[in-house]
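To keep things clear, I will list the structure first and then write my remarks on it.
Just one protein chain is left out here, and the rest sit where they should.
Then we have chain A:
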Amino acid sequence: MTSRLIGKTPSRRSVLTGMAAGAGALAVPSFFPGYTHAQSSEPIRLGFQLHRTGIGASYGRWYERTATAALNVLNEAGGINGRPVEILFEDDGTDPARGAEVFGKLATQSNCDLVFGALFSHVVVGTAPRAAELKVPYLVCSEGHHVASGMLNRWTLQPGITDVKSQVQSMAPWVTQNLGKKVTMIFPDYAFGHDHRDFFTAAVAAQGGEVIKHIAIPPTETSFTRYFPQIPSDTEVLYHVMVGPAVLTFVKELGEFYGSGDRPQIFGFIDSLEAVDIASPGLEFLEGTHFWEGHPRYKQADASEHEVFYRAAVGVDDNGASVTDPADIATYAHMFSTWETLFVIKAAMEAAGYQGPADRQKLVEAIEAMTDFAESREHPQGAKTFNGKTHQAFGHQSISQVQGGKLIRVHQTSLEDGYYPDEVDYTTQSF
């Protein structure tokens, strides 16, 4: 479904919050240092490939809200190159075939200058060839390793979120030094889980630890009880990364398996519980366990002013839920990527002197030339570096512990923890 969203937001309260945030932004002179007046007042049209329906719908709902909030802030502060900005949201059904069609629709029918916003890896991989065919920039918010692995093309970039290889690698030192060196991994038996298996196993070995058992769960599984006896008794850390509707069953059954007796340390990726209330019945077992978070869901005691601003602008309360509905939990660990990507687009368009579709190549080159994103209102998740050769951003990761039913950050990784050797140089590829 396509909708133009200038002046249109999910709720009255978030409109007011966004306006207040925008006004605040205007009061800060250094907020948009690259602001210039353009010759054209035509709106810049950005396509957003949205998982509004399908398996990614819970993410899509919040991606739309976050991008809309960012758009309001951006337009309140003068838009891009002095031009107003529109976002056209189009539902891709979280399906790769439809994703490519939607991309074509946004680029050729709606005449969008670029397309951004996709999260799910199969949608990104299915769409990227179309981006290269049409020579339209495609800025993904996916955290998949597919961009940095060299699998895609020069028109596809990921400047707003780190990739899974970097995330997993940066977790390993803290996990092995603080939780244990003998790890058992439980993961879904398909590409997403296999990436965790391969990257984390290598990262743990590099830290002198060992993954002593891999337990792959078939994607069709709905009960997990029969897999838990496979966990070796000398396991020190249980690493889990289950996703999908069965995750509540998974955690509940894991709790029943260990009961109140001894259990290994438990470390998981918050992907398992995005949009799920940690206080849900059956999740009590998670108390004391640790999670990776791309961006802490609960407002931390040391939250930066930028984080506070972002949280208010999007309409998220201190517990990571919608300010209008405490039961509506945000996909907070990932959704910042749409906000940050929009401001990367702004910076790149202004650096490239972007006037219209004829400047698309210049826009890609401008992003490739970027190296650092300072922590700011444009980048509330934290400082990042950007590798123009691999088209991939690198940032800080958080390790949080469930304490009193809330996720409290106990460690933040350095940028360097997530670096790995380049696997591709897209800048050598032709457009």
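In this text, contacts are C-beta pairs under 8 Å (C-beta built on N, C-alpha and C of every residue); 3 or more make two chains touch, one makes a residue touch a chain; residues count from 1.
Everything below uses one rule, namely that contacts and distances are computed from a predicted model.
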Per UniProt record, name of the chain withheld from view ["cytochrome-c oxidase", "Gluconate 2-dehydrogenase subunit 3-like protein", "Branched-chain amino acid ABC transporter permease" or "Response regulator receiver domain-containing protein"]: "Branched-chain amino acid ABC transporter permease"
Of A:A128, A:M171 or A:V211, the one touching the omitted chain in the full complex: A:A128
Of A:R45, A:R65 or A:H146, the one touching the omitted chain in the full complex: A:H146
Residues in chain A touching the chain absent from view: 1-2, 52-53, 90-91, 93, 95-98, 100-101, 104-105, 108-109, 121-122, 125-126, 128-130, 132-133, 144, 146, 151-153, 189-192, 194, 218-220
